[in-house]
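A single protein chain has been omitted; all remaining protein chains appear in their positions.
Residue numbering begins at 1 within each chain, and the chains themselves are lettered A, B and C in the order written.
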Amino acid sequence: RATAAMAATPVRGGHLKAAGWSSSTADTLDPAKASLSTDYVRCCSVYNRLTFLDESGAVVMELADSIESSDATVWTVKLKSGVTFHDGKPFTSADVVYSMMRHLDENTGSKVNSIAKQMTAITAVDPLAVQITLAAANADLPTILAMHHFMIIADGTTDFTTANGTGAFKIEMFEPGVKSIMTRNENYFKTDAAFLDSFEYFAIPDETARVNALLSGDIHLAASIKPQSMRLIETQSGIDLVKSTSGNYTNLNMRLDMDPGDKAGFIEGVKNLLNRETIQKSVMRGLAEVANDQPISPMSPYHNAELKARDYDPEKAKALFDKAGLLGVSIPVVASEAATASVDMATVLQQSGAEIGMNFDIQRVPSDGYWSNYWLKAPVHFGNINPRPTPDILFSLLYDTNAPWNESQYKSPKFDAMLVEARGELDFAKRKEIYDEMQVMVSNEAGTAIPVFLSNVDAKSSKLQGLKPNPLGGQMGYAMAEYVWLDA
Amino acid sequence: MQNLVEIRDLKVQARSDAGRRIEIIKGVSFDIAEGEIVALIGESGSGKTTIALTLMGHTRPGCTITGGTVRLAGRDLVAMPEAGRQALRGTEVAYVPQSAAAAFNPSQRLMDQVIEVAQIHKLMTPDAARVKAVELFRALALPEPETIGQRYPHQVSGGQLQRLAAAMALIGGPKLMIFDEPTTALDVTTQIEVLRAFKSVMKLGGMGGVYVSHDLAVVAQIADRIVVLKGGEVQEEGPVEQILHRAAHPYTRELLAAFEPVPYASASRLQAETKRPILEVRNLVAGYGPLGRDGRPLKVALNSVSCRLERGQNLGVIGESGSGKSTLARAISGLLPPVSGKVLLDAHMLEPEARARTKDELRRLQIVFQLADTALNPQRPVGDIVGRPLTFYHGQKGAAREARTDELLDMVRLPRAMKHRLPGELSGGQKQRVNLARALAAAPEVILCDEITSALDTVVAAAVIELLKELQRELHLSYVFISHDLSTVQAICDDVMVMLNGEVVERLPASRLQGGAQHPYSQLLFSSVPKLDPNWLDSVPPRAAAL
Amino acid sequence: MNPQIVRLVLGRLGVALVTLLIVSFVVFAATQMLPGDVVEILLGQAATPEAVAALREAMHLNDPALLQYGRWLIGLAQGDLGMSYANNLPVAGMIGGRLANTLMLAAVTAAVAVPVALFLGITTAMHRGSVYDRIVTTGIVAVISVPEFMIATLAVLVFAVWLKWLPALSFANDVTSLAEMLRVFAMPVITLCCVISAQMIRMTRAAVIDALTMPYVEMALLKGASRRRMVMRHALPNAIGPIVNAVALSLSYLLGGVIIVETIFNYPGIAKLMVDAVATRDLPLIQTCAMIFCLGYLTLITLADIIAILSNPKLRK
Partner (left out) sequence: MHTKAFWPTPRRLGYHMNWVGMIAALVVCFWALVAVIGPMLSPYPPGEIVDFDYYGPISAKLWMGSDYLGRDIFSRVLMGARYTVGISLAAVCLACISGVVLGMTAAVVGGWLDTGLSRFLDALNSIPSKLFGLVMVAAIGSSIPVLIVLLGVIYTPGAYRFARALAVNINTMDFVTVARARGERTGYLVTREILPNITGPVLADLGLRFVFIVLLLSGLSFLGLGVQPPNADWGSLVRENIGGLPFGAPAVLMPSLAIASLTISVNLLIDNLPVKIRDRSE
């Protein structure tokens, strides 16, 4: 269509206002500490990574020119030349070494410390080359380096009240918990990017308010819209939706080391009792894909398509609970607004339970403090996991015996060994085979019930162009700032 | 010729609590000639104030004029629209309220309030009004007439305020002045000065006036004619001389009778006097506020007061407002612990604080307060109020308590059925009887009566005094009788003690009150009591010191 | 100045100070009860026990609570509000701008709500029992009865989404002119006015009606004063005490009570800051915010008391 073709030509200029859903006084410009989506969006607009993932999930070089290794253990990263930081300093290997080493320092408080630990040595070979040595072979390093936390900051930076990056935008104003305003970096090394004159980002935690702000024209983009708001948005002209199913999921965690998760049959019973279809249709209004208790999404090339979703089978569940001696026992289930749709999912489970004489006692707790006080701690609780680029990252973060976020305390030496094996395997087919089996293991053995993969929906004004879905999450994997433009 | 005021067949209705309409003024007619002062007299609730207010075309909320005419200088106030009445108020007819203290806005200077009438009706410039006000202050014998207007209402005395209220009424140059019990709240010593001031300005201005009061003696001094009211109807009307000396109506006679003190024969005079007093007070010092460095309170209200009360006798305490009479009663009863001095009951020393006294000591000494309205818990039925001391002191319950309560109500001449009423449903006199019955329930030996008749009208007060006397005979009580009204004290006491500024200035037997007083203040007090003689006011020598 | 007034005013200030001290204790105790370890939040789940222990030591979290309270109190007295746990910035700096925003919103709201409420309160008292009075009093009851998030959302829908007259957000728009400011503040102010003026109107009306029953008002009527004069000159000056008290109580709501309005209009005020601080268990920030609210409340109440004292002619010289 003609209009689509015309619209596809980027236009320079304009001031973009976009709203995410969470921000706090802990907002930061330190990529190592970034933990909220607003942090990622902000950091993506001011910093660059060595690599990034495009909409198909393929690794694309950004600050790196190439990343190569013969054995997947020692990697050589060649850097782009002629890139400068906002303050004019040229980008060199020292910056990369500094940025990477920070994650290994306990005092930095890096969120990816556990992943970074596999890098045993990071050395500058010459001003435009860095060598990274891993403890064990890992073919995924280029993908790992695409994670938001591994953004490159200038060597020696300690002050993060403002940001000195190589990115498309410069920080003009940053107030934690309030908003940030970025202006275009005229010296940006990518020439066909950074169309906006300036970019303003903040969070509107209240979903209704976020939608209303978009409808009233106060903002151009409202990220992460609830399925229930779609009906309103679809009636409005000039508003588009960008959906992406990216592997984000809300899961029910039943700790295997605690009552009632330690009773044989309970976990399997719950997995059978979860009415995935109702959750997909009623709770998510179709903006979800039914999942089968394992974290690798259908978007991933490693997804095990053989593994079909469990059917809703209350009779079987009832038998299992009965065997476990839990029928009629009140089981507390902790849910919170903090974990997307968890309260509603809990309600669905509770209702199914009520029909077979199972008593799930929902404990909705405030979203603030949820992740530190309840997640990983309560015997039965909900979690919410953001998309990760590789199965390796997912499994090592969530299912390895020593995983920092081992939600159900799943401990399997066989699984751990397979994880290491797959990591060093450079052959895709062989790797997929291992991951396929691991997915079956997790689905059957771990205490994590994953009912559906959630689709993320960003609502935007049709003036805003260039926004595409990305496997790393909404808002183009949070990196939209440099790719989008505003139609006049 | 036309009268200044002509009231014809005036009817006023009020709405009762239940929404029922009741007629409170039932067809009243009378006239006031130019320059004449007419007194409205009658018991409480007889409709005096209501009639006075209709002369301004005003009724209290809930009341409406339902019939008749009120003509002021030929114009009918009833038929007139509200705007017309507004124009008349303050200019043609002005009002001096019963309690000037309540009628002055506490947050405005006196001068501003006095000249407000002139401003509202644009009678003169503010400066001219101020000049006129100062003239009036002078005419009303107010001290510092030039500057008194700069003060706030709380900074002048009650008597001065009452005269300022008159100035406020006079400034508009009205043809008719209405005085609604303007001296009832004042001390006798102050009352005489105020009356004198009113009389002189009225004579000077040649205005007509309505003077509302329940005190015949006061009315006799100032009025030309008297209208006697009862139950919203005119009972009798006539010139002062005629009403005073040839009253025809029985109610008027009752009023006159209540005025004459009944000679008192002590119940115990005849018996052999015991040497041991039932109550003795020695060098009592008490007051209010924090204790100072010298161990005395900030405001000393009783300064070394001593007195004694023989068994079966009555002690009167008299003095002007603020002289410490109530404080004495509170100190004796332990409600206000004295800082020094002793209280002995039957030669036995009492603890200063009521809380520290034994139940029996508390029982033997009871106190009855002036305002029956506040002395009775409005939410509890009479039976409970009277029965509580029975349970508390004597442990009586159930039928025994009921029976005793009935006896007590009989004793104070109340129908037994009153048991089920709440205090709000009783008249003032009835309330005071309940108040008394409660004290009697304790079976006391001494009762401290603090102004128990002051709030009652004369006829009712006389009945209560009679009741007290009877009870004394039956129950061998002793009373400490506090009052500012000389005739009541005379009617019941054996001995009288005169107080001034927290000190006892004189003690003397009641029989020697007339002419026996030595202290100048006592003399002033006794001579200030109005007599039923219309010429009395002019015969008393003016005395500036009372101000 | 009358020494009695000075004594009374000083007394009120003293009382406020004592209350503030008690408040500080209550606030400290309440925040100590919050579960969740700050250090774990700071260092993340993956932190080693040694690192946690070291940080705890460095932050004096192992000291007895009373010692921590004393240290905090002394810091407060010296104007040292401490460092935020969440991002290691000085608390004073984080609060500064937010406090200004809150005060700004409060000031604009007060400037609108107080005159309107006083006007309605006084006029309804003047025409007590009239149709006007009934409409206003019933309207007030209706307005009090609607949850404020409902009022706010409805206002946004009508004025921002459908009519597009006003912006849906208050802060996302830069204020350059007075007209712009009015537009931006309009909706939060409307919502807050609905919330706070109802109580003010009720109290003002009651106070004026009460004053109207005083004998000196009847006296003014008997002097021939008009109804307006009776209310304005005689009733109102004597009702100042209860009215300022009601106003102060209502205005105190504008500091901490506006959390819902701040959330819906995305207005970066101090109430939202405190909610964020609770979420991140940022104790110094929570404590400071709470103290600011209490200080604001006490200031308003004490001010009202002092005005009442000053307006009492019995105490004026």
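Definition applied: a residue touches a chain if its C-beta (ideal position, glycine included) is under 8 Å from a C-beta of that chain, and two chains touch if they have at least 3 such contacts.
Everything numeric in this text was worked out from a predicted model, so none of it was measured.
Participant: Which shown chains does the chain we cannot see touch?
Facilitator: A, B, C
Participant: In the full complex, which of A:Ala193, A:Leu232, A:Val329 or A:Ile393 touches the chain missing from this view?
Facilitator: The single option touching the absent chain is A:Leu232.
Participant: For a quick check of understanding: of B:Thr64, B:Thr125, B:Asn283 or B:Thr374, which residue touches the chain that isn't displayed?
Facilitator: B:Thr374
Participant: Of A:Ile362, A:Ile393, A:Met418 or A:Met441, which sits in contact with the chain we cannot see?
Facilitator: Candidates A:Ile362, A:Ile393, A:Met418 or A:Met441; residue touching the omitted chain: A:Ile362.
Participant: For the chain that's not shown, point to the residue among A:Thr120, A:Gln351 or A:Ser462 touching it.
Facilitator: Looking across A:Thr120, A:Gln351 or A:Ser462, the contact with the absent chain belongs to A:Gln351.
Participant: Can you say which of A:Lys78, A:Lys190, A:Lys263 or A:Lys281 touches the chain missing from this structure?
Facilitator: Counting the whole complex, the residue in contact with the absent chain is A:Lys281.
Participant: What chain B residues would touch the chain not displayed?
Facilitator: The missing chain touches chain B at positions 14, 16-20, 22, 333-335, 354-355, 357, 359, 362, 366-367, 369, 371, 374-380, 388-389, 392-393, 417, 419-420, 422, 424-425, 438, 442.
Participant: For chain A, which residues reach the chain that was dropped from this view?
Facilitator: 207-208, 211, 226, 228-229, 231-232, 278, 281-283, 285, 335-337, 343-344, 346-348, 350-351, 354, 361-369
Participant: Please output the residues of chain C touching the missing chain, sorted low to high.
Facilitator: Interface residues of chain C facing the absent chain: 15, 18-20, 22-23, 26-27, 30-31, 33-35, 137-138, 141-142, 144-150, 153-154, 157, 161, 252-253, 255-257, 259-260, 263, 271, 274-275, 278, 286, 289-290, 293-294, 297-298, 301.
FYI, only the chains that are shown with their structure count from here on.
Participant: In angstrom, rounded to a whole number, how far apart do the mean CA points of chain A and chain C lie?
Facilitator: The computed centroid separation for chain A versus chain C comes out at 40 Å.
Participant: Just how far, in Å, is the C-alpha centre of chain B from the one of chain A?
Facilitator: Once rounded, the distance between the two centres reads 87 Å.
Participant: For chain B versus chain C, what separation do you get between their C-alpha means, in angstrom?
Facilitator: It comes to 50 Å between the two C-alpha centres.
Participant: Quick check on the complex: what are the chain B residues that touch chain C?
Facilitator: Where chain B meets chain C, its residues are 56, 58, 86-91, 94-95, 97, 99, 102-108, 116-117, 120-121, 152-154, 168.
Participant: What does chain A use to touch chain C in their complex?
Facilitator: 17, 19, 24-28, 106-107, 109-111, 113-114, 161, 175-179, 200, 202, 204-206, 208-209, 212-213, 215-219, 367-369, 372-373, 376, 404-405
Participant: For a test of understanding, state which residues of chain C touch chain B in their complex under the given definition.
Facilitator: Those residues of chain C that touch chain B are 214-216, 218-226, 229, 233-234, 237-238, 311-314, 316.
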